[in-house]
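Dropping a structure here in structure tokens format, bear with me for questions.
A single protein chain has been removed from this complex, and every other one stays in its place.
Order of writing sets the labels: A, B and C. Residues in every chain begin at 1.
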């Protein structure tokens, strides 16, 4: 989708605010949101692709006005409500309760076996490399042009890199295809390439000198550049 | 600039909310904002191009969260502050005054001569057609490709229409060039053309059938399409 | 308007919204500094609230339907033909009229801001200025027209006009079947703002 999350090349977001000696989390609640997201609290997303798409689908204004973990919190809440696990009223009532009686603690549920499983899963990760039979269409050094894709759903081809000429600089084997996987339509692994595109090609006359952007793009995002 | 104002082709802004029998203005304050904008209250923008650019330069979050006339109000306020005519404190104090003493009326200043001038100016308008010596580079029927321009400043070539193939369907003579005029860098009139671009060219496979978009584009936005 | 506002202030002093208060503050400060003319504001508002609106465009359309020579001039040079009926000025300096036919349907928009042909349509409605309309009409015009109740067959070409310069567009809708006996004034009364933008059709009542 052509959403507000796709900010590469946009103007107007100001200077980069750097914080020296930044802590991993700024607020205690961020820890809990991060933990809930990673342990699949409530509704575990079917995939990282699905999770990313849920974040992209937040209202544009909410997306821009929220911090990173506020977006994650909104995703957790929306997913739990969509799945029928929580209701808006229930959450509102609980907020009211904690507002009027702030000493009410958060109850705890211990599950050492699940904790071990999750810590193990973090160590092993979720590789997206897949074996496929079909041969790669492109080889390192090939000139390509990125397609002008505008799908309604999830995609990892940013707007700024569509319809642009580049060169294949690496081949990573076949990886799970986010555009289908995010929607539960299968992994459909495709060959994945690193594509090198010049700043000049991306931004025209206002490009900065001697700069290239590299993106990791799936085979169906690319066409041979015959020019 | 690649700002949030440039929304053509974006997803996520929801359904179009239609209001039957909509009034010209929904709130009394909107009338005053519209009137201040048109009468050049405070700081009249140097041009409509400059005014548009001032609106585009609002903070992205403010842009998306504001109604049309709220943006105009913000522009009037920002321009008056930048010009040193009003200060933020002064405005805050006055808001406080009107909050605590709501019966305080807005003072009036009558200027019948200026009123006549402005009504006359609305009737005559501000044509942007200019006589130029240079001949048009393109003729009706010519195939063109729009350039991949990414200027920092004002432009009227939307992102969705950059790097796209189209056909010239009309020539409007030479018109004031917004990309320079918005910045007080002169009118630099250029030949202006209507360009017809197919939906397929703009959006690829997800385009709707048998649709074309027409844009009015200045000569320097265009290159001949030799393909 | 000033009177209305202060009257409102009197009766519902606490109900002024954020922008209303801010507007009142800025207007009062600019007046005190001699930087604006209150009567000029009143006059400008009066013009677009009462004098200029889609009835102007409707008159142009009705004339074009009744007078083939006028229609020819209108499609060739919109600005001049519209001026014949006394309309023109700010945001209508360079007018182009695009004709709907059984094979072509036109619709106007402005993706970058909210350009609109003020002298013949008045000020734009909120939906025309909305991010939803601005973002979607160039991408999925058929879906947008469907939401407005217009289901056009795929055989009809959709032409979207994105007002990216100072050219302003108006749609010349198709004359409704069965309207042969209506007078020019009766025809004008049928022509809606939506039809002139291209999100509606003209129909007999």
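The working rule: a residue touches a chain if its C-beta (ideal position, glycine included) is under 8 Å from a C-beta of that chain, and two chains touch if they have at least 3 such contacts.
From a predicted model like this one, the values you see are computed outputs, not experimental measurements.
In the complete complex, the hidden chain is touched by one of A:145, A:168, A:192 or A:222, namely A:192.
Within the complete assembly, residues 5-11, 13-19, 22, 24-29, 31-36, 38-39, 41-42, 48, 52, 55, 64, 67-70, 73, 76-77, 80, 85-86, 90-91, 94-95, 97-99, 102-112, 114-115, 118-119, 121-129, 156-158, 160-161, 170, 172, 175-176, 178, 192, 194, 199, 202-203, 208-218 of chain A touch the chain that is not shown.
The definition used in the following text is that only the chains that are shown with their structure count from here on.
The central chain here, found by comparing per-chain C-alpha centres with the mean of all protein C-alpha atoms, is B.
Distance between chain centres (mean CA atoms), chain B to chain C: 16 Å. Annotation: 33 Å between the Cα-based centres of chain A and chain B. The set of chain B residues touching two or more other chains comprises 9-11, 13, 64, 202-203. Contacts with at least two other chains are made by residues 131, 139 of chain C.
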